[in-house]
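See structure below.
Here the complex is missing a single protein chain, while all its other protein chains stay put.
After this line comes subunit A, so read on.
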Amino acid sequence: MKDFVFIFRQPSYDYSNSSAEEMAAINKKWNDWIGGIAAQGKFKNHGARLEVAGKVLKPGGVVTDGPFVEIRERLGGFIVVTADSLEEATTLAHGCPALDADGSVEIRPIFA
């Protein structure tokens, strides 16, 4: 067994106008998906969910409020899972709600 990080990237999306029901539906999707990984005994820990706002420091001391990267690839957060191989970890990543939102999951082994 080896540890892998799932890094979630999603296009920027302004959730401030979403209704409580919409937010609850999104939360449920994520919880059910992670719950499914945990039910296989493969969930290791929550990395961190990142807040939307922040700063970017660039060469020459330039500080901006963003965009952090290309608009399609805002880092949303990450979790740590365990799997036998990179292939198995990739299979686990299927069904991730970030994909429904036109985002992606990056699967990266952690150095043991």
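As a working rule, a contact is a pair of C-beta atoms (placed from the backbone, for glycine too) under 8 Å apart; a residue touches a chain by one contact, two chains touch by 3 or more; residues count from 1.
Simple rule for what comes next: contacts and distances are computed from a predicted model.
One subunit of the complex is not drawn; among "RNA polymerase sigma-70 factor, ECF subfamily", "Metal ABC transporter permease", "Nitrogenase molybdenum-iron protein NifN" or "Xanthine dehydrogenase family protein molybdopterin-binding subunit", its UniProt record names it "RNA polymerase sigma-70 factor, ECF subfamily".
Across A:A39, A:A53 or A:A112, the residue that sits in touch with the chain not pictured is A:A39. Seen from subunit A, the chain kept out of the figure touches residues 28, 31-32, 34-36, 38-41, 43, 46.
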